[in-house]
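Here the complex is missing a single protein chain, while all its other protein chains stay put.
A, B and C are the chain letters, set down in written order, and residue numbers restart from 1 in every chain.
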Amino acid sequence: MSFREELEQQYKQILRGFLKNPTEEALYQAQNFSKKAIEQGISPEEIINIHRNGLMDDISLNEGDTIQTFELLLEVMMGYGLRFREYQSLRFKQEELKTEMEIAANVQQTLLDTDIPQIDCLDIGAISVPAKHMNGDYFHFVHDDNNCVSIAIADVIGKGIPAALCMSMIKYAMDSLPEHRPDPRYVLENLNRVVEQNVDPSMFVTMFYGMYNPVSHTFTYSSAGHEPGIYYHANSDSFEEIEARGLMLGVDRHTKYRQYVKYIQPNDMIILMSDGVTECRTDDGFIEREALLKSMRKYIHSNAQEMVNQIYKELEKLQDFELRDDFTLIVLKRKV
Amino acid sequence: MSFREELEQQYKQILRGFLKNPTEEALYQAQNFSKKAIEQGISPEEIINIHRNGLMDDISLNEGDTIQTFELLLEVMMGYGLRFREYQSLRFKQEELKTEMEIAANVQQTLLDTDIPQIDCLDIGAISVPAKHMNGDYFHFVHDDNNCVSIAIADVIGKGIPAALCMSMIKYAMDSLPEHRPDPRYVLENLNRVVEQNVDPSMFVTMFYGMYNPVSHTFTYSSAGHEPGIYYHANSDSFEEIEARGLMLGVDRHTKYRQYVKYIQPNDMIILMSDGVTECRTDDGFIEREALLKSMRKYIHSNAQEMVNQIYKELEKLQDFELRDDFTLIVLKRKV
Amino acid sequence: MADQSYVQIINEWDIVAARQLGRDYAKDLGFSTVDQARITTAISELARNIYLYAGKGQISIYKLNSRGKQGLLVEAIDEGPGIADIRKVMEDGFSTSGGLGAGLPGVKRLMDEFAIDSEVGKGTRIEAKKWLR
Partner (left out) sequence: MADQSYVQIINEWDIVAARQLGRDYAKDLGFSTVDQARITTAISELARNIYLYAGKGQISIYKLNSRGKQGLLVEAIDEGPGIADIRKVMEDGFSTSGGLGAGLPGVKRLMDEFAIDSEVGKGTRIEAKKWLR
């Protein structure tokens, strides 16, 4: 007998008992039944049906009896009434919290705000969408006095408010960095110490930091355990993983980072992302890297911003509009 | 006729119509009725009662008719069923969010953690309780190499997550301050620039910063629009407001702050607080400053930590256990 | 009917007795069927709390008459473990998690007025009022 059938049986007994002798005890039993039904996720329309079935079982009932059983039904419905009131209050709190989150997201926006550099030789596109209310991913561009463009992309392990709090601190630490921007290795080593000192020991941060030199067309970069980027070779129309090794920020304060240099050909692209892009999950499992590359190739001739927007849209739909992780995607294309 | 009576009338009409002719249209009317009732906050046990009253009105009913009307009641209950399901999902989300907030509060705790200095000449007590999940108040002690004790107390205008985000940044800015701690004026001017630059223009911060010199027993302090402190004269057993003027942080980046010096007598106390202490609200309005002083006097001979704990407990109860604002209270007592 | 009466809560059947007492008073005062059920449910929750978490205690019912307004007061007293964090117990999430004070937000919503006083190690006293409309 399923638990639903069992509950229905139970209710019939309570009903029969009540019809024989409508005491306070029977009503107390109805209250306990109500609690159990709610725990089991029985919805109120089912209660109506169970009550009706109980009445239909008993062919000896007259009209007056039936009317009297509403007292029992009312008692069962009291439990649902309490949930209904709790629902109203939860809804109100949820609205309040939503407003609070929106304000918090704005505060975060102001803090993390970055302009996409306008520079002749590069076409740059970037998108970052939080899975929950606040973003634990972060990206930042600096277009410096030497016309160099630096790019930071980071991901706090974790999502939502705790990640956002942590990210705010990192952004602030980056702003207070002395002028060593051209040296990605130094940037990561410095931030690693900040994270190690100030952040909850259970929180780690992955980060990729690179610097594009528009004179030599070289890209110098280091990675702290961040999701590997992808390099697009225009002449062979092929993709290649951007190699970079390094420990996450916050693990060991003495971590040293390796620095890599890459020469960028005209029309080639550097594609950076957070793991939210590759870990898009569908009902059938994670999307394959192949699927991602296919989607990239589809928009490879669009401009960089259009490209990241369209890829996001496609992956969002693949996941049934439920992001599991913050999603950040950046494309840098060498134009000339 | 009250809107409840009106609804009841309406339902009786739908019921009569259904009994005459049990069509899909009548059920559609029941659905619309359900929506309206939910909007008006009618709880499901009232629906049962309204249905019963409707049946009792109609003396010509037989048992079969009555059973059939359960179809109509079921239809009305569908709307409540939808709310019940939404309730379950809201509860689940609320649990998730609660966990998230707890993690965030821990992250904040790690970031804002401060030890109360142990120093022969001072007895120090401090308490800070958030009104919501996260604290937008902040206090911090530094016991420096010269044996001086500095105290910062700050309050972001606003509560909850946005305030907490902002507060994390300020704490980080304080940590990166160069070694000018003995100079409260300088500290506030420096932080003012940080807040002005990095924080959402709608957010302001009040702050009190002071430095206790245990050799001269002088207290040097400045205030950025913060709730005034209270000075307790042990010899005359009297309270006095601690005078300090200054604009809030984040209003004008060129703000200059005044610095004050006070000589502290043995057994005298410096009592610092956020406006959450004075703006405790009861149903009869704000508590009077007099009530606060009365509560302080009651515990004036306890040790400093016991004193702040007891005052908090008393004011919490006065407010019916619902804090309207973050509550921070610090007591410094010169022992010898 | 006397202006007040009480039931000792020691075992589960006393919960039924407390409900019955509350219902009798509520009927006598002229509360509607729905309000009777609300008052009874509130009493049930309070008595249950005593039975499950304090071991024993007492539910008293009083008739109220204040400036022409008539009403009913439910008072629940126990000398159980008391509630350490009243703020937490009055939160919604806590209400279904069980434990001492479970269901109190529900009681507050069913009645018109609600007050609680508790000290750890000494016990808890709850007052809930409902006024005739």
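The rule is short, and it goes like this: contacts are C-beta pairs under 8 Å (C-beta built on N, C-alpha and C of every residue); 3 or more make two chains touch, one makes a residue touch a chain.
Worth saying up front: this structure is predicted, and the values here are computed from it rather than measured.
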Which displayed chains the hidden chain touches across the whole complex: A, B
Among A:98, A:233 or A:256, the residue in touch with the chain that has been omitted: A:98
Full-complex contact with the absent chain, from B:85, B:298 or B:324: B:85
Option touching the unshown chain, where B:7, B:74, B:122 or B:224 are the choices: B:74
Hidden partner chain, residues of chain B it touches: 24-25, 27-28, 31, 71, 74-75, 78, 82, 85-86, 89-90, 93
Positions on chain A contacted by the hidden chain, ascending: 45-46, 49, 91, 94-95, 98, 316, 321-323
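Heads up, the rule we're going with is that only the chains that are shown with their structure count from here on.
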Between the pairs B-C and A-C, the one where more C-beta pairs touch: A-C
Length of the line joining the C-alpha centres of chain B and chain C, rounded to whole Å: 29
Between chain C and chain A, distance of the C-alpha-averaged centres to the nearest whole Å: 43
Junction residues of chain C - those touching two or more other chains: 33-34, 37-38, 92
Residues of chain B engaged with two or more neighbouring chains: 45-46, 49, 91, 94
